[in-house]
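Pasting in a structure now, in structure tokens, and then I'll have a few things to ask.
As you look at this complex, bear in mind that one protein chain is not there, while each of the others sits in place.
Letters A and B mark the chains as written, and numbering starts fresh at 1 in each.
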Amino acid sequence: MTKTLGVINSTAPYGVSNGQESLDLALASANFGQEVTLFFIDDGVFQLLKSQQPIPEQGKHYSKTFSALTFYDIDDIYVCQQSLNERSLEVSDLCIEVTALPPEQLNQQLAQLDHLMRF
Amino acid sequence: MTLHIVSTSPFGTTLFEGVFQRCSKNDGIMLIQDGVYALNHVEVYRQLKELNLSLGIACFALEDDVVARANQVKSAGVDSELIRCISMEDFVVLTLDFKATISW
């Protein structure tokens, strides 16, 4: 597979279903051998918080799936440092290992990819 | 080089701040649907001007959406050199001038 995909998560979990359907897409892409890079920016960084306790009736605890990303060979996970700062968060608040980058450097990573989808 | 396609009004959201944060040198901004209301937003319009000067960000607006909203670029006091009103076909061509697009 020659074209690379960047999946951008910019919305918070639970209130909208973007996060869950974005993660489904990322996993499917990896399953089909497409190189996929994940980005968490703006409210999207809230998806990665540790210790989320979703209301059981709302469905499966999708954020637990983040820890499986590495088994799908999705290791390029970038978080916007400024988005964290603006929300009084630190990398240590997040449930998986990520690379936090200042906007300019994160944008450089974005610019390398062939297709970008945002959720 | 990325074309940022913005379809949301800048009023009442911080979406445009997010878009501006993602802009690199020579990226483009394409205003469609309610995104064209950026032409009425004094602060966002000022930032578009600034990004144009500092990073060479070109800004376009989908003419049909501008006209539909009675948001004539002229009457809004917008510099038509800075924000170019383009047709849907121009928009198609524009997407090919950039490596990828992000829809906001």
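Methods note: contacts are C-beta pairs under 8 Å (C-beta built on N, C-alpha and C of every residue); 3 or more make two chains touch, one makes a residue touch a chain.
Definition applied: contacts and distances are computed from a predicted model.
**Student:** Given the choices "Sulfurtransferase tusD", "Probable septum site-determining protein MinC", "ABC transporter permease" or "NADH-quinone oxidoreductase subunit H", state the protein name listed in UniProt for the chain not shown.
**Tutor:** "Sulfurtransferase tusD"
**Student:** Using the touch definition up top, pick the residue from A:N18, A:T37, A:S63 or A:Q81 that touches the left-out chain.
**Tutor:** That would be A:N18, which touches the missing chain.
**Student:** Touching the hidden chain in the complete assembly: which of B:T13, B:S54, B:S80 or B:T95 does that?
**Tutor:** Hidden-chain contact among the options goes to B:T95.
**Student:** Using the touch rule from the top, list residues of chain A that touch the missing partner.
**Tutor:** Interface with the chain not displayed, on the chain A side: 1-3, 5, 17-18, 21, 24-25, 28-29, 31-32, 34, 114-115, 117-119.
**Student:** Can you list, in ascending order, the chain B residues touching the missing chain?
**Tutor:** Looking at chain B, the ones touching the missing chain are residues 5, 7, 32-34, 62, 64, 87-89, 91-93, 95-96, 100-101, 103.
Convention: only the chains that are shown with their structure count from here on.
**Student:** I'd like the Å distance between the centres of chain A and chain B, where a centre is the mean of that chain's Cα atoms.
**Tutor:** From the centre of chain A to the centre of chain B is 26 Å.
**Student:** Please output the residues of chain B touching chain A within their complex, sorted ascending.
**Tutor:** Per the touch definition, chain B meets chain A at residues 1-2, 18, 21-24, 99-104.
**Student:** Which of the residues in chain A end up touching chain B in this complex?
**Tutor:** Of all residues in chain A, those touching chain B are 6, 8, 10, 41-42, 80, 82, 103-104, 106-108, 110-111, 113-116, 118.
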